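What you see is the complex with one protein chain gone and the rest in place.
Our next item is chain A:
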Amino acid sequence: MEILLFGITRDITGQQKLTIPQENQPHTVGDLKAWLGQQFPAIKQLSSLAVAVDSEYAEDDLAINSNSEIALIPPVSGG
């Protein structure tokens, strides 16, 4: 499963995008957030972290799979 990264999430992970191995694949958005918090504790220091699935903001109970386009959305700061 691949996860698109933007803004500070690229700095925290040191990667342009994340690849989650098959055996660790999260089943929901909430699972993904929990896994991220374990792997990258600095993520938990952010003001907020949203996840977008197929370019829409997603709730924690939404099921995800590797066919979805998944992106981490750290606190936005446009304008």
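General remarks:
Note that contacts are C-beta pairs under 8 Å (C-beta built on N, C-alpha and C of every residue); 3 or more make two chains touch, one makes a residue touch a chain; residues count from 1.
Here, contacts and distances are computed from a predicted model.
One subunit of the complex is not drawn; among "FecR family protein", "Molybdopterin synthase catalytic subunit", "Cytochrome c oxidase subunit IVB" or "Putative ABC transport system ATP-binding protein", its UniProt record names it "Molybdopterin synthase catalytic subunit".
For chain A, the residues touching the absent chain in the complete assembly are 4, 6-8, 11, 45-47, 52, 55-57, 71, 73-79.
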